[in-house]
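Omission of a single protein chain aside, the complex is shown with its protein chains in their original locations.
This part shows chain A:
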């Protein structure tokens, strides 16, 4: 259920159980059914990709800080349904889901985790710094809130050139406590920039609970105080995310300035692979797992007669194949040679080499 804020402090609802299943019960070939199947496939790809990352990390094949998105898949997938290819995306260090939803091939993301030359950042970035200039995917920023001003600038460039494009900026509830959010929200609203702020409120900034980091925990209400339309959305329900984002993007594109969506979500895993996760009650995690966005959608589709065991198995098989392929490709890909260490520091080096 979306809760709107028009600049007043109306109360917001707690996150609701995922709503589910539109479309008629039987015909699995309807556009709605095909769409749901596509959403499920995209979310499954992110889920299974990251589960493979856990295995690879445990085997010490991939290293560094790895921040998993498991539990939050509905946000990346739902938001990307509303974005065009020409739009820009700015992301954080928890961005595997955003990158895959944006369409960066799993083999390019996996190769980056391996630090290989075929990685989407040529092995310079790793898990936290995925980039794809062609897809206008601008990272991959590991400074909390560091990407927010970039989003304003990307949007400013579009505004100055009269491009009807939107810049979508993902960040977490932790970044809401940073000056970066407040400076950027002010600037974007002041200049009417075409930015969609998507705050993934997973209730924890690393190990610090929302109520322990924010004096006022209603983030949508605070964003609305900058004079932008703001809603809280059930981030565990991909349909709710898609619907809210479509509305917001349409309004941003129509020239109504920045909009803000607070996605109420939850990560089922720890902050990073290093995190022993001692700060959350086990019962809380189990309670949120009952709202799993992936199984929630699948269950809804099953109940509506849009999915059966065989179809789900088939989908799982396809996704597993895709990830196996990505892992095999990454393993075969060459490593960046040490002689290329100083490449990509300045454009002048690049020019000198070309």
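Keep this in mind: a contact is a pair of C-beta atoms (placed from the backbone, for glycine too) under 8 Å apart; a residue touches a chain by one contact, two chains touch by 3 or more; residues count from 1.
As a convention for this text, contacts and distances are computed from a predicted model.
J.: Among "YojF family protein", "Alpha-ketoacid dehydrogenase subunit beta", "(Fe-S)-binding protein" or "Acetolactate synthase", find the name that the UniProt record gives to the complex chain excluded from display.
T.: From the choices "YojF family protein", "Alpha-ketoacid dehydrogenase subunit beta", "(Fe-S)-binding protein" or "Acetolactate synthase", the unshown chain carries the UniProt name "Alpha-ketoacid dehydrogenase subunit beta".
J.: Check the options A:68, A:154, A:238 or A:329 and report the residue that touches the missing chain.
T.: Once the missing chain is taken into account, the touching residue is A:154.
J.: Which residue from A:36, A:95 or A:180 sits in contact with the chain not drawn here?
T.: Of these options, the touching residue for the absent chain is A:180.
J.: Sort through A:74, A:88 or A:306 and give me the one touching the missing partner chain.
T.: Candidates A:74, A:88 or A:306; residue touching the omitted chain: A:88.
J.: Over the whole complex, note the residues of chain A touching the chain we left out.
T.: Contacting residues on chain A, toward the hidden partner: 88, 90, 119-125, 129, 131-133, 138-141, 143, 146, 148-158, 160, 167, 179-180, 183-184, 186-187, 190, 343-348, 350-351.
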